[in-house]
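The other protein chains are all here in position, but one chain of the complex has been omitted.
First chain written, first letter: the chains are A, B, C and D, and each begins at residue 1.
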């Protein structure tokens, strides 16, 4: 049998990609954190396409000589939002005034040391001057979904997650949208790793208009 | 020799692992005894529940803990409201998670020992006037001491290495819940931090090794104390 | 009753878990024997290496496997070039990861049993003309059968639940390496899929429970076969 | 008084034993071939084996009555059980093994130091059981049972691997325990000599059943039971009273129930003490006239009651009335040479050394 085309994609894309790929024959999605995927690809994983939630990891592969720069492209954008459990959601302004609330009801976010969403959140918090207070009390999670789960369970009062995650959950409400200029752009990159024609075809399909529709529905912004 | 980052993670890990193991020990002994000797309906269910943390991915266990023991959870909420105790996001919570993950291993080791105890010795103690608990403490417990030592070392090692449930339940809060595995995970996810990660991995192995060697010494003494050593030499 | 998604994950998990456990069994017995009976330099080191997968977070183990056994690793590369065997990113690789993670538990259970074997019986066999291996197969092995059963069930349960090392080493490839824990992870990444995730978690527990009950029955029979049952009843 | 009536099954083996001893019987011996159910019976008394149905009464204590729903649990029975296989606690040293029961049941009539001395355990106190020899283990097991302040002693071949010297020390001690403190004893042994030395009654077992319960005297005298009791053991058990303490150089004179007198080695007992004697058939010779200038001191005139030739072999047993009945075992050749027949007057010649002088006897309260 023909080897399927394998799309190694950041875990945050699990749902939209699963839906997109289910329409194509012979294309599989493989999900994990971008860092894990990058290391697997470095280790020789049978990946045809790599979608990273962070240019850092696609660059890493380029540095290691595994991918060529011309094979990569920006793919999606996302935004950060502050969410609260639905029943206790009170809109708030994302500036220094939010500090007290974050300190009291606690704030969950991806671990800024390695979770891309976390590092963007850290940048935003730094920009508004709250990070020094929150550094040691923020609930750092292993990935964005975990931060979302903390909010869904009411374990924390606030969480900083991707807009795409917030759309998908019906247990949380967005209480603030973080201005994009407070952090580096949230950029998903897509990298073609093999020369197989099927891989190229799959890449084209992911980048076409129908796909963009689907991705939009899940809260992602596609790039032209 | 150790960076402050490493020292912090190490001390926290030792505290969490130690308390998790000691806290799980008594329940583990009781449950093993029940499983090894008791005859009651739904024993298989208890057996299954005890083993669940072994089978279900740690992340799921962490998630379930979060649901149950989180500040709004059915157990966590009353704890917080009535006693002011919060477990989630604290090192105590990390110990709970580690203890639960270590629990099935501890139960199994003790139970295996229990099932090999010669019950004729317990009978002999009974004829000499020892009641059920007395027999347990004076005969059974000393005889299963090697199993208990193994259970402690297994439990401690598992608790030291616990990651998935911990990060899910108490997250990765520096100084509070960032044990060695969590620190290691952080490093592993950072490009270029391989060397640091390696150091930390080695450190965990060294700690475990020290615990292991200590346990061997204790185990040998215990076996000698219960007369197993001599039987072997004879 | 089960969705195709669940069936696929279940069958794969059973295959991976089963092969991991069976594959680890013989080495586990040998290593336990060495550790329980042998006297050799650097025994503590072997002991430490065996326990490492318990202490080091699974992700690290997975990463080390990836480095060593990946198609570009120092072991993986020759394997691929000379024999055309690829382990990484295949279900075989998942079995290797699961087997390694289960290994320390299996060794510990067997070793605990080994240390409780009455060596006077082995001596008796020796006087009757049995050589070292003969004694092992005719006396020691049957006597530690309960420990082996426990080691299999512990190993299988651990293999079934293995997540961190697996996803790191062989990735989450549908149909190839997406065992139940990985499938569960996939679902957990999907908001709103809690019910499905719950079903899958329950499914793993049920599978483990069935294995557990089977093992209890076998263990009871084994204990009876080696005469432990009767001693208890007497 | 010991009253046992139990029924139970162990695999293919059925234990169905009824024993009823006399009211003043304090020592019951169980005797029978290997596998006849002695240990199983003792285990039911200890409470370690629950019979399908049964009733066990020792003295005043109802230990089990399955009909009345009474079952005293083993740890409440206050038993000193010397197991056939030792069962020392491997993790405790000898000292702690010894005091295990004492700690729980309180100090009894025997002190630790007494037991240690009797059983010669002083050099072993700090050792673990694995470092003991077979006989040493057995002695510790006996000590542990004796020290448990028992109201009932169960002894399953307690002296099997002890040398005769030690047996000779331990057995009288246990007998004294029984006599002075009144602890009833259930005693399993393959050695009729041991049993004879201190059991009031013997229950003879075969294939899970009790075929006879009687005094040692009567039981060993019953020819029909010889296949079970062993022919070698045949003899007479007699009661006698010390009537002269210092009859000659180290000897004392006893008077048998019938009035006949015997010279035996002196025992440290007051004048008038009732003693139990055993005269083995093989130690009794027969003469037609009283022989002179012979080393045999005890020469009792009597008459032949009965002659029972063995069905096979050259021997015959002769029952002689010397005031009390005494068995003699001689060759058929001698019986015919002496033309023995019932009613014939003869002399029974008994070597004094053959008299069981170790029998501790019991001072009668009257």
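Rule of thumb we're sticking to: a contact is a pair of C-beta atoms (placed from the backbone, for glycine too) under 8 Å apart; a residue touches a chain by one contact, two chains touch by 3 or more.
Just so it is clear, the structure is predicted and the values come from calculations on it, not from any experiment.
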Residue among C:22, C:46, C:77 or C:125 touching the omitted chain: C:125
Options D:7, D:50, D:95 or D:190, residue touching the unrepresented chain: D:190
Residue of D:1, D:125 or D:338 in touch with the missing chain, whole complex considered: D:338
Contacts of chain C with the absent chain, listed as residue ranges: 120-121, 123-131, 134-135, 138-139, 142-143, 225-231, 234
Where the unshown chain meets chain D, residue by residue: 10-12, 33-35, 38-40, 84-85, 123, 127, 131-136, 138-139, 156-157, 160-166, 190-191, 230, 232, 248-251, 263, 265-266, 282-283, 285-289, 291-297, 313-315, 328-336, 338, 349, 351-354
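Throughout what follows, only the chains that are shown with their structure count from here on.
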Centre distance in Å when chain A and chain B are each reduced to the mean of their C-alpha atoms: 35
Where chain C and chain D are represented by their mean Cα positions, the distance between them in whole Å: 60
For chain C, residues contacting two or more additional chains: 59, 63, 185, 188, 234
Sites on chain A at which at least two other chains make contact: 36
